[in-house]
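Take this structure first; my questions come after.
For this depiction, one protein chain was excluded, whereas all remaining protein chains were kept in their positions.
And then chain A:
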């Protein structure tokens, strides 16, 4: 909720540039990534991989949202999305988009809402 601000680390941009090879946005399958998309590793990290790729595979053995991954790795969404695009293209991770609110113009599935409701009521 904090106000937009300049990056506090002036070297951040150069770091991002190196991490992404200068790419600013993901293409293909990763362009639909949402902050709530769950990422799940499909393969183990391999020696010689880019450190961040390795880190993503390690952290996503159990499904983890893009938002959590970004917070843990200290990477903004768009930079992380570029890295995830590499892994998605290589088939190393699977991305599960959040269950959408509207499918084919209808409201959310009643069974899903029922499930959410009973989960909340157990809190």
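Odds and ends about this structure:
We adopt the following convention: a contact is a pair of C-beta atoms (placed from the backbone, for glycine too) under 8 Å apart; a residue touches a chain by one contact, two chains touch by 3 or more; residues count from 1.
Just so it is clear, contacts and distances are computed from a predicted model.
When the unshown chain is looked up in UniProt, the name that turns up among "ATP-binding protein", "ABC-type multidrug transport system, ATPase component", "[NiFe] hydrogenase maturation protein HypE" or "tRNA uridine 5-carboxymethylaminomethyl modification enzyme MnmG" is "ATP-binding protein". Across the interface with the omitted chain, chain A contributes residues 1-7, 10, 13-14, 16-17, 20, 22-27, 31, 34-38, 40-44, 61-63, 65-68, 70-72, 76-79, 94, 96-101, 106-110, 112-117, 119-121, 123.
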